[in-house]
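Left out: one protein chain. Kept in place: all the others.
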Amino acid sequence: MKIFDLTVFSNISAIKYILNGTFNTIFLTLTGIGIGFICGSLLTFGEVYLPSPFNFIFRIFGEILRGIPLTVLFLILYLGFNLGTLTSAIVGLGIRSAAYQSQIFRSSLEAIPQGQLLAALSIGLKKSEIFLHILLPQAIKIMIPSWSNEFITLLKDTSIAFVLGITEIMTRAELISRAIGRYFEIYIFIAAIYFIMVRGSNYVLNLIYEKNKIPGLGERR
Amino acid sequence: MFESYLRIFDKYGPDIFSGLKLTIYITIISIIFGLFLGLILAVLKIYGPKILKILSSLYIEIIRGTPMVVQLFIIYYGIPSTGLIRFSPFFAAILGMGLNSAAYQAEYFRTAFHAIPVGQSDAALSIGMNRWKIIFYILLPQVIRITIPAWTNELIALTQYSSLAMVLTVMELTSVGKFIGSKTFMYIQSFTIITVIYVILSIVFTRLMVYFEKRLAIPGVSVVRGRGSIF
Partner (left out) sequence: MKEVLKVIDLKKSYGKNEVLKGVSFNINENEIKVIIGPSGGGKSTLLYCINFLTRPDSGKIFLDNIELTSPDTNLPKMREKIGFVFQHFNLFMHLNAYNNVLMGLVRVKKMKINEAKEIVENSLNLVGIDKKLWNLFPAQLSGGQQQRVAIARAIAMNPRIILFDEPTSALDVELIGEVLKAIKNLALKGMTMLLVTHEIEFAKDVANEIIFLDNGVILDKGSPEEMIINPKNERIKKFLGIISKEKENV
């Protein structure tokens, strides 16, 4: 038996089947990050701007969500609440990303030196205008590096949707390798696909960072 | 309503407990494995000879560029299929998570090394220390303290990723939850119990690390944060 059998890759239809899984992976990543963005913004708003007992409730809620493993979250939605596999995957990834994105949004807002708020008040800006023209533009720039991290984490974590049997790359790889009886080659192959997707996203996100960076704001990690 | 929870505890208490034990073992052993390997990788990446620098960076990038599930599958299903060696599910889980964590921890350590002002190394050189002595006696004691918050987050992340050992058939906490659900058809209840345990575990780990952070704190030696953070 060869250690690494290249003839595995001559099975074109099998390889094609796996490669088509990338569309599902990308779909899960984008819907997850999108839902996470919207729900995460709401969570942050609750944590930062609601009056005292309510902001605390939002915060506890976020902390609990961040404490649940994604695997468990998927299984609760699928087995407990009887959602379909795809719905469970999308909702699970969305909720989880919301919990992390809200934390990114909050710490970015808090990272802005408070003196600027006083200065903005002193030239007569209203609170809503301060949020829109002073806080938001800076928070967005500050959050780009950690938001990029979250994007890439989510991209990798879509592979956990495999426990639901969603036919993204991971599940397809599992099916194929079981069918042809070779595991090593197939898993190395999809590792390479993930690696390319991660580096590609990283490259694009980095371009966005470079284009938006401002001296003294939001250091790179 | 509480009756069903009590029934689960009554019948499956020992299973939950053994699942929790496995989850804790996997997490702790793999983070310590990752700590040592991560430190070595970080030191090599910064101070090592050129070839080791490149190898270390390559390792870190590849691990961080691929999902943990895939890494676990390569170790548990992939490597045995080559006929070379076979691991037990438990060992495969620890090996996979440890190798994964090492890459992330290496990056935290590297950031911490760079956070220490260069002047201190110059001062150490000036009193006659060599490179390895400087790393060991001057930089490491500070690096460890600087990294604790990132390390806390890594511990929480690993606690959660340990649930992936389920796919390697390890009967850790999440598998136990699924097992109980399949026996009783009370999935919501069984997973609620599991979730509460995970959240409590996160809180306990975090408190513990905050305690260490305070015990070891030195004024003026600041922090690096890691992947996600909680509490």
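The letters A and B name the chains in turn, as written, and every chain counts its residues from 1.
As a working rule, a contact is a pair of C-beta atoms (placed from the backbone, for glycine too) under 8 Å apart; a residue touches a chain by one contact, two chains touch by 3 or more.
Treat the numbers as computed from the prediction; the structure is a model and nothing was measured.
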Inset, instruction - Determine which of the presented chains are touched by the chain that is not presented, and list them. - result: A
Legend entry - Candidate in contact with the missing chain, chosen from A:I3, A:I57 or A:A119: A:A119
Legend entry - Sites on subunit A contacted by the missing partner chain, in the whole complex: 112-113, 115-116, 118-126, 129, 133-134, 137-138, 141, 214-217
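The working rule: only the chains that are shown with their structure count from here on.
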Inset, instruction - Calculate how many whole Å lie between the centre of subunit A and the centre of subunit B, each centre taken as the average of the chain's C-alpha atoms. - result: 20
Legend entry - Touching residues on subunit B, where the partner in the complex is subunit A: 62, 64-71, 73-74, 77-84, 111, 156, 159-164, 166-167, 174, 177-178, 181, 187-188, 191-192, 194-195, 198-199, 202-203, 227-231
Legend entry - Touch list for subunit A against partner subunit B, complex: 1-4, 63-64, 66-72, 75-76, 79-81, 100, 103, 149, 153, 156-160, 162-163, 170, 173-174, 177, 181-184, 186-188, 190-191, 194-195, 198-199, 221
